[in-house]
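The structure's right below; bear with me while I get my questions together.
A single protein chain has been removed from this complex, and every other one stays in its place.
Letters are used for the chains, namely A and B, taken in the order the chains are written, and counting of residues starts over at 1 for each.
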Amino acid sequence: MSDTSPTDGADEVAEPTEHAAEPDLVHGIAASWSHGQRVVHPSRAELVALVKTMHDDGYMMCLDLCGADYLDHPGRTLPEGIAPERFEVVVTLISHREASRVRLRVQVPESDPVVPSLFGVHPGTDAMEREVFDMFGIVFEGHPDLTRILMPEDWVGHPLRKDYDSGRIPVQFKGAPSR
Amino acid sequence: MTTTDHLHQTEDPSLTSEGRQGLASSDVNDAIARLIEKGAVLRLAEADVADETPVEVADEESMIINMGPQHPSTHGVLRIMLELRGETVLRSKPIIGYLHTGMEWTGEELSYLQGCTNVTRMDYASPLFSELAFSLTVEKLLDIEVPDRAIWIRMLMTEMNRISSHLLFMATNGMDLGAVSMMLYGWREREETLRFLEKVTGLRMNHNYIRPGGVAADLPDGWRDDVLRLMDMIPPRLDEYDTLLTGQPIWRERLQGVGVIDTETCMALGTTGPILRSTGYAWDLRRDMPYLAYDQVEFDVVVGTFGDCFDRYAIRLQEIRESIRIVHQILDRMPKGDYRIQDKKVTPPPRGRIDESMEALIHHFKIFTEGFKVPEGEAYCAVESPRGELGCYIVSDGSSHPYRMHIRGPSFVNLQTLPHLMHGALIADAVAIISSVDPILGEVDR
Partner (left out) sequence: MATEGGFLDKGLEGLEHNFLTGTLEELVKWARARSVMPATFGLACCAIEMMAAGGPHYDLARYGMEVFRASPRQADLMIVAGRVSQKMAPVLRQIYDQMMEPKWVISMGVCASSGGMFNNYAIVQGVDQIVPVDVYAPGCPPGPQTLMHAILTLHAQIRAGELTRRPGEGAGLVIEQRDGQTATGVRIGRQSPAALGTA
């Protein structure tokens, strides 16, 4: 590659140009490409098995586990066969041998926001799952200690949901009494 | 002779000077099993502690005490519940959230151009890295390429920020361990670095300088002399630190063998940065997944051997020297050109043109009030901050505000190693261990 083209810290892999004929699958699960990054879309039931398989493949570190609430989103592109739900749990794994990351996007319905925990495969997801629980209310089955981590323990509500009130104080400077 | 010669790494991250230390999958599985069962983590609900509900302790001799959140050595508002038997820490639990600012929520309210003002305040010791991760992700979503000069300016500024962050570590680490004069020395050097950063960015901290599209302003005239002056001043001072600290028996006794962690535990916990490198595993995003122009500069990745606090201290000290080396190369090779992309959709016009042209005024107005729109999609980009892998995940919905912005803070994940580092250590070592993990609570709590 030319030595003046900037690289940017993402795992640029050659994106295959022929998508039409076969479905894009990774370990039998629908996958896609997003700006040169590999994305796999397991269901909740397939998640732990997929992460274990990828762990044996070399994706030995779980970098990040976060949530997203797609309530107000106009429309996202998902591969065929993946039904969009309100919440997504996004897991980023990294393989040091191949120097590449892969992202797993799990759809989580609003009516039943329960996802199996990855604590048994990657104990480092301990704090990350607690944060997703705190901010979105998604319950991780099998997590040893699913309590709030960022908000006070008796807080009501899940702040990063789109239907959570902002808590913004109306600021008015003119009416405030002076000393 | 630099001490890193024998530590120079080749392609395989598990290859060290002691031979191949391949990380077999079963080793990591053992570590995972150990982590799940052994329980150095104290599973204790804060509500129980507040209510003084009797909690289950290891044996009759143990007690649970609370350290922080207001404490001189907790590096910010970190609270740790320690289960002690005498002076020995059995299990512990870091409790965070005392600095939770709702920055990910704020990221959804601000436009992409304003987003850097928000993320810069997460890791406030090395703010330019957060800005860089955010900007790289936005640029990936926009599918734009930044000019060469902007890339090299970004490299220069982030390496200067790495130097100032590691000097802050030196200062606070020294002070936590009792070498109070180290606090003054570290700040002395850091102030000089901040002086340069202020000259370029306008602010000493929380610069909002690296923005999507490039950087906010070009380097000022005379920047080469300033950088050279700094690069000449710092190395002898680093030798002073070696005299004061590295060879001193007290320093060594306090840090060597304290807070030991192994590679498999780090891999299982998602740890990156100097903690992972202290175990002998050479993984540095700048070399292994290069971004900006790091594949065009030469530097060594510094690793330790024993995974203890002394290794982490030595790694950071040596990383300052490596950053100086990189800065010298940047000085020689800084290209000419634009400091930001000239794409009208993303970049505001030059300030001088606003007076002359109505189109420029409207363009400026629209970019700064409404913001530029980013096509729908999602992306994750990461950089190697002084604490580890700092990543930014953005979901966009086609509007001018991020739909979801998440920062993968390295300190948030690295803090999970704390119970394992402190297991079996003394209380006095707890301070040394927290200091060696070098958490910045801003990015832990966001």
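The working rule: contacts are C-beta pairs under 8 Å (C-beta built on N, C-alpha and C of every residue); 3 or more make two chains touch, one makes a residue touch a chain.
Not measured: the values here are computed from a predicted model.
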item: Omitted chain's touching partners, listed by label; value: A, B
item: From B:Arg204, B:Arg237, B:His328 or B:Lys373, residue that would touch the chain that is not displayed; value: B:Arg204
item: Omitted-chain contact residue, chosen from B:Glu191, B:Glu253, B:Asp295 or B:Glu356; value: B:Glu191
item: Residues from chain B at the interface with the omitted partner, ascending; value: 69-72, 76-77, 97-103, 105-106, 117-118, 121, 124-125, 168, 171, 183-184, 187-188, 190-191, 194, 204-206, 441-442, 445
item: Interface with the undisplayed chain - residues on chain A; value: 151-152, 155-157, 159, 164-171, 175-177, 179
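Keep in mind that, in the parts below, only the chains that are shown with their structure count from here on.
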item: Separation of chain A from chain B, taking each centre as the mean of its C-alpha atoms, in whole Å; value: 22
item: Partner chain B, residues of chain A touching it in the complex; value: 3-11, 34-37, 55-56, 60-64, 66, 68-69, 72-77, 90, 92, 96-97, 99, 101, 103, 119-128, 131, 135, 144-145, 147-154, 159-160, 166
item: Chain B - residues contacting chain A, complex; value: 12-13, 23, 25, 28, 32, 35-36, 41, 43, 45-47, 96-97, 100, 102, 104-105, 109, 133, 136, 139-141, 143, 145-146, 148, 151, 267-272, 283, 285, 288-293, 295-296, 376-383, 389, 391, 393, 395, 397-398, 403-404, 406, 408, 412-413, 415-416, 445-446
